[in-house]
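Have a look at the structure that comes next, please.
Note that one protein chain of the assembly has been removed; the remaining protein chains are unaltered in position.
Letters are used for the chains, namely A, B and C, taken in the order the chains are written, and counting of residues starts over at 1 for each.
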Amino acid sequence: MLNILYFARLKETLGQGAERIDLPAGVTDVAGLTAWLRTRGGAWEQELAATRPVRVAVNQDMARGDTRVNDGDEVAFFPPVTGG
Amino acid sequence: MLNILYFARLKETLGQGAERIDLPAGVTDVAGLTAWLRTRGGAWEQELAATRPVRVAVNQDMARGDTRVNDGDEVAFFPPVTGG
Amino acid sequence: MNEPVHPAALAAGRTEIRVHEADFDVGREIAALRAGNAGIGAVASFIGVCRDLNDGDQVAELVLEHYPGMTEKALAKIADEARARWDLIDILIVHRVGRMLPTDQIVLVVVTSAHRGESFAACEFLMDYLKTQAPFWKKEQTPEGSRWVDARATDDAAAQRWN
Partner (left out) sequence: MNEPVHPAALAAGRTEIRVHEADFDVGREIAALRAGNAGIGAVASFIGVCRDLNDGDQVAELVLEHYPGMTEKALAKIADEARARWDLIDILIVHRVGRMLPTDQIVLVVVTSAHRGESFAACEFLMDYLKTQAPFWKKEQTPEGSRWVDARATDDAAAQRWN
């Protein structure tokens, strides 16, 4: 299982803040998981497009496209941060 | 008249915090006044030596050797500042 | 800077990170951080405040969302990074979440050290990194409705100065 979280604008446009999914076959890293989510089409395809400034954290650490994703991980998708 | 002030270490080594003197003949700038004070000898010669890091303010503005000194001015001598 | 750092001061130094809705009292926070530590010579601090104007629009209120768990972890990492770069005594980071109004305090960063150069640099570094690395998001309420605040290129540039 993967615990996927969405924050801020993404939570609104995707209509959910969290979901649990089985690790999709063939997905081994952040880029792969993002590509898999885009195949859902609609808002998923649009919001997670490679041209959008989406940030990803794996197990609460900032991640990159080649960061490994394993069963049991918490993966969060969100816009660039704007705190402070 | 000149109103001359001494601060910090200089006040102690010269034994006074302030004095009033007539503008010495021939003195037109800070360097001239400092040289004139040095002619008093002893602590004056030593503390106001060109090799000592003495700072001078004329009318409460930081001055240099070529800053003009006129009758009625307030001239202060002190070590480099160490506040804050 | 050539002077050895006071060992007792180093021993007493601490890192404190808090994320909560409640407001904070700057004077009290600084006093608590400094309490009893005579090795501290410099206290640099920064308060980020909610303005009534952003990108030319009136802001009626701000809602700060965050990523519980990761927020604290990210801030702790940033604090560790600051300690690796400078000789610091204490680090305090307090970041509020939830609803805020103009003039409300949003974030407080306080850094103490023996000499001022270190605390100034670390305080600015912490703010620059917090602005680009810590998972907080601002949503503004303006006369045109609510909008998520966009990340600023100037914040990325500020953070990159430290690389």
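Throughout what follows, a contact is a pair of C-beta atoms (placed from the backbone, for glycine too) under 8 Å apart; a residue touches a chain by one contact, two chains touch by 3 or more.
Please read all numbers here as calculations on a predicted model, not as lab measurements.
Of the chains displayed, those contacted by the omitted chain across the entire assembly are B, C. In the complete complex, the residue from C:V19, C:M127 or C:V149 that touches the missing chain is C:M127.
Residue-level contact of subunit C with the missing chain is found at 1-4, 6, 25-28, 30, 34, 36-56, 102-103, 114-117, 119-120, 123-124, 127, 154, 158.
Along subunit B, the points of touch with the absent chain fall at residues 5, 7-9, 53, 57, 60-62, 76, 78-84.
By our rule, only the chains that are shown with their structure count from here on.
Across the assembly, the mean Cα position most removed from that of subunit C is the one of B. A separation of 72 Å divides the Cα centre of subunit A from that of subunit B. A separation of 47 Å divides the Cα centre of subunit B from that of subunit C. The residues of subunit A never reach two or more other chains; the list is empty. For subunit C, no residue reaches two or more other chains under the stated contact definition.
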